[in-house]
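Input: one structure, supplied below.
In this view, the complex is presented without one of its protein chains, the others remaining in place.
Let's turn to chain A:
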Amino acid sequence: MLGPASVQDLGRVGQYRFGVGTSGAMDDIALRAGNILLGNDENAAGVEIAFAPFKLRFNADAAFALTGADGGAELNGRLLPPWWRACAHAGDILVLKAMSRGARSYLTVAGGIDVPLVLGSRSTQLRGEFGGFHGRALQPGDILPCDRSESPDDAGELGAEPADIALRQRTLASGARRIRVIIAGEYDRYDEAARQLFWHTDWRVTPQSNRYGYRLEGPPVQPIVPIEKRSHGIVPGVIQIPPNGQPIIQLRDAQTSGGYPKFATVVEADLWRIGQAGLGSRLRFEPISHQEALAAQAEVSVYLERLRASVRLQGEL
């Protein structure tokens, strides 16, 4: 299990100087898409769901959307398509039965989950026990407050093109997910054999993987000589290799600094692919340039802009 459900927005930025990391949705694109479908601010908080079955009752009429992994969602027993906006009535039951095509689903509601802003964000800071819903993961029986002041009366149902289709990557013969990275500070401290080993391994996502980081398993990758660094800032996506030679991808709830050698950093445009990689799945890393990484991020922007336009158009019909 990749972790419990939690309230997340796009993250708590600008607080690194207090040691406060970003938190935020592991699949930022899915959260944005859900909010776009509802006409919400794209930074509105939603619920990140990393396991199934997940069951929820609506206490009031509400438009909602489900994006990210296909949870096989049913509203009062009626199957909903993935990446879909629908309307629930008070008393309706929503169930996510099993995750497929990804690892995390996002439930967004019109107006957003109305938890207090803490240090500029509604994301759950699990380590600091603040933000989100009382600073913790969700538990059975929790009642989530929703901001219903701006809820549309009857938005009607609407779908969005899923990101994993719109931003599809060519698949590898091995079935591993292709993840693009930029090489990082200590890359030069590995010899050619170690580098080739890193690039040509299908790294397995181990059960010690969660919102803090993904610990990967494969043949040990070792630097030419052991590296002990002074602690420095890191960001989500940094791939460290501790002395056991098994890479760790630091993610949204990671510590904001570290000292293990850094081999590479997952580009911003592919972080959501990590968020959607389940336990036991395999990752293959591919080095790209800074310019190529910006181009990859621009593709994400184009996709989101297309989605905004199509939702606007739908609203005008």
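Heads up, the rule we're going with is that a residue touches a chain if its C-beta (ideal position, glycine included) is under 8 Å from a C-beta of that chain, and two chains touch if they have at least 3 such contacts; residues count from 1.
Throughout what follows, contacts and distances are computed from a predicted model.
S.K.: Which of the following is the UniProt-recorded protein name of the chain this complex doesn't show: "Membrane bound FAD containing D-sorbitol dehydrogenase", "Phenylacetate-CoA oxygenase subunit PaaC", "FAD-binding oxidoreductase" or "KipI family sensor histidine kinase inhibitor"?
M.R.: Of the names offered in "Membrane bound FAD containing D-sorbitol dehydrogenase", "Phenylacetate-CoA oxygenase subunit PaaC", "FAD-binding oxidoreductase" or "KipI family sensor histidine kinase inhibitor", the absent chain's UniProt record gives "KipI family sensor histidine kinase inhibitor".
S.K.: Which residue, A:243, A:280 or A:315, contacts the hidden chain when the whole complex is considered?
M.R.: Touches the omitted chain: A:243.
S.K.: Tell me which of A:27, A:48 or A:268 is the one touching the absent chain.
M.R.: Of the listed residues, the one touching the omitted chain is A:268.
S.K.: With the missing chain put back, which residues of chain A would touch it? List them for me.
M.R.: Missing-chain contacts on chain A: residues 13-21, 118-119, 125, 127-131, 181-185, 208, 212, 226, 228-235, 237-238, 242-244, 246, 255-260, 262, 265-268, 290, 293-294, 297.
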